[in-house]
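Not every chain is included here, but those present sit where they belong.
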Amino acid sequence: MGKSSVANNAYSNAISYSVRTNIMSTIGFIGLGQMGSPMAANLIKGGHSLQVFDVNADAVAQMVTLGAVAAQTPGQAASQADFVVTMLPNGDLVRKVIFADDGVISTLSKQALIIDMSTIHPFETDALISDLSLQGFEMMEAPVGRTSVHAIKGELLILAGGTKSQIERAQPLFDCMGSETIDAGGPGKGIRVKIINNYMSIALNALSAEAATLSEAIGLEFEDAMKVMSGTPAGNGHFTTTWPGKVLAGDLSPAFMVDHAHKDLGIALDLANQVNVPMPCGAASRELYSITRAAGRGRQDWTSVFEQLRVTSGLEAKIK
Amino acid sequence: MGKSSVANNAYSNAISYSVRTNIMSTIGFIGLGQMGSPMAANLIKGGHSLQVFDVNADAVAQMVTLGAVAAQTPGQAASQADFVVTMLPNGDLVRKVIFADDGVISTLSKQALIIDMSTIHPFETDALISDLSLQGFEMMEAPVGRTSVHAIKGELLILAGGTKSQIERAQPLFDCMGSETIDAGGPGKGIRVKIINNYMSIALNALSAEAATLSEAIGLEFEDAMKVMSGTPAGNGHFTTTWPGKVLAGDLSPAFMVDHAHKDLGIALDLANQVNVPMPCGAASRELYSITRAAGRGRQDWTSVFEQLRVTSGLEAKIK
């Protein structure tokens, strides 16, 4: 479903390509911020007709110089559009530009597709899709990965949440803005995978700061610590290293015991507290190991922390 | 310094090899647990003479069947030894087997080298080296990475903390037990890098459990989440992805702003709390972002969390 395959087809098959070029679309684009502006610019570059709306007049004006039509309201942007793309800071705004008196659906054709590319709360996404559906409108979500630099180059990662046919329909737009589209598995799944990915990377950034600060505080060169961590789960994560052969395979026989992990974590935290490096993420993680031990898993593999957290969360145990 | 280069020399160059074989050593080995036993076995297999001690008589007996001599006390194990290797569960025990009345130094030659391969508190390592030195004895530390499976195969990662000459002297032993030796940069650095590495990987395991559990609780297939995370810092860490071009390069201009990271983390935590997935590590990390924002860094790159934690820890700011 990625751009590469589509692009390959497009370039190797003139007929398919010409069909594609025939379906240049009219797009209402709402939200011209740090990400939205380059995304809109790449849609224009791709040959689409854009009707743009933003409260920031400068951002609108700049898009007009690239060939967009300025809309005075979200409704105007949506008028006669094949697609409406929203790229806004939060779910309240997305709801407002869609449902307000002069909002998107005040003019939108019921044949059009709304694509929300904002990062918002997944339950807001669900509610938007459902509320729109009740009024006969169709929405999918497609939040993006990577940075504003990638947005400018049209190399975003598109996390598409929608039906197969919605994603197929939106693919030409995605191909203008991104270099890779991932079908997240259905409506609402795109925003879910975005939130999970961001959770993991944002929290991991903080945890990494703890390890690197402690490293410096005890007199280690970061490069020396990195030499080791780049060859272990510390640097490469667990999802593709320790987990597949253990907790994901239903095997909790210990390669490295919870009790030992808990002990080593205690040493690190004691050390950190002696040299005044606050490590709140690590401190919190020790208490998760404590929960795991209290559940009788001290001599299981350390990856059983995942199984235990599942159970603590009220999910059914997978491993007997 | 790794085994591969040494091994290559050894096997491609008979003279070098024969020299090596001439220096087969007598080794007092103390601590025959899940890791110690296979390590000792590999030393025997490598041609060394072992005098082994453990409170577990079965473990001793098994090593005797492989050719080791049983010692009744740590002192007996150390008698006439070139090296004493300790592989024990904690620093108190290491200290006890060395300094007790019938301990290692009651018999040890001052020409011998003690190698502590246990994972203990770095300040205990420092104290042991220093206290032994006062009595004319020499100790280095060499904690190991990887698992008991690697210990059996002789493929441990050796994190050597010592002087260059100590490491060189111990290398033939390390080559029996491990497949890679990293010179951590001096005495006490081996145990420090071990603790940092373990801190990072153990806490990360817990954080990974949080992300994966939330993923399941909101109806995402782990495989779908993995598809995305395997291409982002969520799966690959920050040390070699986002950090080198930003905080490590002294550049805090935003590729992804602290404020946005903080917002996305808030969405994830709100979501988790709605579906009853406890995520204490992530919750703790949000408060670190809050500290970072309170310090006026909201519009800096998210990697500035590292710089801020350094400052919060009392280390000098590196980036002006």
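So that you can tell them apart, the chains are marked A and B in the order they are listed, and the count of residues begins at 1 in each.
The rule we apply is simple: a contact is a pair of C-beta atoms (placed from the backbone, for glycine too) under 8 Å apart; a residue touches a chain by one contact, two chains touch by 3 or more.
Keep in mind it's a predicted model, so treat the numbers as computed, not measured.
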One sequence, 2 chains in place: how many copies belong to the entire complex?
4
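Heads up, the rule we're going with is that only the chains that are shown with their structure count from here on.
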Considering chain A as a copy of chain B, what rotation angle in degrees (nearest 5) results from a C-alpha superposition of the former onto the latter?
180
Taking each chain's centre as the mean position of its Cα atoms, how many Å separate chain A from chain B?
33
Using the touch definition from the top, list the residues of chain B that touch chain A in their complex.
89-90, 119-123, 145, 147-149, 157, 159, 180, 182, 184-185, 189, 192-222, 224-240, 242-243, 248, 255-256, 261, 263-265, 267-268, 270-271, 274-285, 287-289, 302-303, 305-306, 308-310, 312-315
